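Of the protein chains in this complex, all but one are displayed in their positions.
Chain nomenclature is as follows: A, B and C, assigned in order of appearance, with residue numbering initiated at 1 for each chain independently.
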Amino acid sequence: MEPDSTNKLKREIYNIIFEAETPKGRAFDVALIICILLSIGVIMLESVTPIKEKIGILLLVLEWVFTILFTIEYFLRLWVVRNKKKYAYSFYGIIDLVSVLPMYLSLIFSSASALLIIRSVRLLRIFRVLKLARFVGEGKVLADALKASRYKIIVFLVTVLTVVILAGTLMFMIEGKENGFINIPISVYWAIVTLTTVGYGDISPVTPLGQAVASFIMILGYGIIAIPTGIVSAEIAFFKNKEVTTEVCPHCLKEGHDKDAVFCKYCSSKLN
Amino acid sequence: MEPDSTNKLKREIYNIIFEAETPKGRAFDVALIICILLSIGVIMLESVTPIKEKIGILLLVLEWVFTILFTIEYFLRLWVVRNKKKYAYSFYGIIDLVSVLPMYLSLIFSSASALLIIRSVRLLRIFRVLKLARFVGEGKVLADALKASRYKIIVFLVTVLTVVILAGTLMFMIEGKENGFINIPISVYWAIVTLTTVGYGDISPVTPLGQAVASFIMILGYGIIAIPTGIVSAEIAFFKNKEVTTEVCPHCLKEGHDKDAVFCKYCSSKLN
Amino acid sequence: MEPDSTNKLKREIYNIIFEAETPKGRAFDVALIICILLSIGVIMLESVTPIKEKIGILLLVLEWVFTILFTIEYFLRLWVVRNKKKYAYSFYGIIDLVSVLPMYLSLIFSSASALLIIRSVRLLRIFRVLKLARFVGEGKVLADALKASRYKIIVFLVTVLTVVILAGTLMFMIEGKENGFINIPISVYWAIVTLTTVGYGDISPVTPLGQAVASFIMILGYGIIAIPTGIVSAEIAFFKNKEVTTEVCPHCLKEGHDKDAVFCKYCSSKLN
Partner (left out) sequence: MEPDSTNKLKREIYNIIFEAETPKGRAFDVALIICILLSIGVIMLESVTPIKEKIGILLLVLEWVFTILFTIEYFLRLWVVRNKKKYAYSFYGIIDLVSVLPMYLSLIFSSASALLIIRSVRLLRIFRVLKLARFVGEGKVLADALKASRYKIIVFLVTVLTVVILAGTLMFMIEGKENGFINIPISVYWAIVTLTTVGYGDISPVTPLGQAVASFIMILGYGIIAIPTGIVSAEIAFFKNKEVTTEVCPHCLKEGHDKDAVFCKYCSSKLN
């Protein structure tokens, strides 16, 4: 985002609410995150019946205060930024808007206010406060590792989906309606609960054959849990070991050079 | 599979139903996967009593429609392929047949229709739609990693089997019939539920000694879960690292060039 | 173990029951493992009340048959081996003896027969059947990896022990006797069930503060589970990448040379 430079006040506000490195910018970001956390706390407390009965009015007032503050902040952001459309359609722009809308909607639909919780996504702004750059780098390694493994993860997910459908139906046929496996969708839900090792115990096999099959599914799940972990470990280790520089070749402008590279591997120009 | 080239129509149909790279082939594959998903949805819904009571006739009709479509598809595949036997005995050939048989069997044995769920295995065809080649590669890395660790996994599974039999019997002797550990097979089932960290809670130790032994088994399981993950991680990392070429620069004789490198990163000579 | 070579019959029996590579030796090992599995099955079935009531006599007879077979096998092993003491005190020698003793003890103490389950440890002989050498190698990598990480694992276990004692006592003080946390040992048991992600649900926090603390413990456990997995993964990867040969230096007799080593790294002698 770039500031709208036509106006000194706009520029000043821009530096406060968009910059994270200046003292004022940092102070603003810290205050903002505290407000977001408090506001999430208020929404949560409002759902607790005994607390709502006691201090419901106070919570409603606080909720309106935070909503109005965030609304002002949203319009300020929209006002000071040069390319208003770009901000409005950006990830944070949409989240900033969606974080205040439910409160206004709650004037019409009374149950809309629980949607306010969506403002917890704004917590991701916390990375801006804690030395931004470093986190962008770390986040990028994680994102790169996940991106590099996306095909392996799809292969894995489709296989898991097939396994849980087959396992769920098999258990439905073995255990039947009288033992809690009342239909195939619920049996598939049971298979997911089991394969992921969550194991609520709301549904569990009762017949000996069902327990034997369930045991097999669990040991299978035990092996399957190793696969995504293995994929992600290997990718993170790979990116860690490579430690690609972010250097750009001065001649062909390509990236991705190793730390020990002296010449560009694409065009043979000397790197800095 | 190769087409039967004696007939132009056969060749045309072959290209549609066996090829994944041509536009028509892709369209066919996408349509097929949608049909499979819908058909799985219908089978699942049929098992839900209130839904079956309401729209049972519709679901039955839909089930027959999908079954007849898949039957036609099966015979078309059999017709257009040159080596009919090879297709009929291939993995997909068998799955394609088994996916329609239960519906015809259900005319004789009323409960056979639940077996239709076996057609969920056909979902694996999804890999053909999403750029086939790439997935074959990724699947191959996973398969290679699993294949390479198969002896380690057998060692691991036999050890786990021995541990759960011993742990189950021990708990049967400690807790006894009055605390839910009614016989050794059920106690072994409990040991598997515990060691895999599923933990339904349908059976759980009640006596202090039983809880102490169970605690020990859990911490053991905690350590054991690390082993298959470690095995698979190491294998995937191993196959991943092999992706760096072993090419040597013809000029400076240094190694460690990336796959996409055109020039040596150390001396700027052209690589082969 | 070496055979007692004074007698041709002894030598022949030795080859059958101790060797795994000859056809007869393999056949014997396969038959033995089938007997062990059947015998474990019989012991398990005997603990199931309705089955015992129906075919209890048959199971008892079978149990005695297997026990007598294993007893004969034990004495044969003792007879044909040269160093009888070495076999009798070896791991398998002790297991072979302990696998038959409980049945004879059951003539005196009626409940001793459940101890027969200890013969499931004999299942580890399965590795002898499936190309022995290969499994010894794979097992050695796992054992080496575990051995190399033993200090890290002790550090880890002591830390976990401290955490569960502190967490259990904290929850005992927060939740108290009325919510199932009836004393500190049971609360520590709950902490282990939670930290290992087993989660039976036989005891679970009820008060808001207890649930908050439990949430913190769970997320901690989530992070802690990463540590043993990380340790073992790194060790297995390390041993995999190194692929140390089992070659011994002909001069200084030391082991642990890398695959590409030409000279001994300890005494500079040429390796074969």
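We take it that contacts are C-beta pairs under 8 Å (C-beta built on N, C-alpha and C of every residue); 3 or more make two chains touch, one makes a residue touch a chain.
Predicted model only: the values in this text are computed from it and were never measured.
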Subject >> Displayed chains contacted by the hidden chain, counting the whole assembly >> reply: A, B, C
Subject >> Residue touching the undisplayed chain, where the options are C:I13, C:V100, C:L115 or C:I225 >> reply: C:I225
Original post:
Of the residues listed, A:S120, A:N179 or A:T207, which one is in contact with the missing chain?
Top reply: A:S120
Original post:
Since one chain has been left out of the picture, which residues of subunit C touch it in the full complex?
Top reply: 151-152, 154-156, 158-159, 161-162, 165-166, 169, 172-173, 177, 182-185, 188, 194, 197-201, 204, 208, 211-212, 214-215, 218-219, 221-223, 225-227, 229-231, 233-235, 237-238, 256-258, 260-270
**OP:** Extract the touching residues of subunit A with respect to the undisplayed chain.
**Re:** 40, 43-45, 47-49, 114, 117-118, 120-121, 123-124, 126-127, 130, 134-135, 138-139, 141-142, 145, 153, 157, 160, 185-186, 188-189, 192-193, 196-202, 225, 228-229, 231-237, 240-241
Subject >> Residue ranges of subunit B at the interface with the undisplayed chain >> reply: 197-201, 229-230, 233, 237
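The working rule: only the chains that are shown with their structure count from here on.
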Original post:
Which chain's C-alpha centroid is most distant from that of subunit C?
Top reply: A
Original post:
Taking each chain's centre as the mean of its CA atoms, how far is subunit A from subunit B in angstrom?
Top reply: 28
**OP:** Mind checking the centre-to-centre distance between subunit A and subunit C? Centres are C-alpha means, answer in whole Å.
**Re:** 42
Subject >> Two or more partner chains touched - positions in subunit C >> reply: 197-201, 229, 233, 237
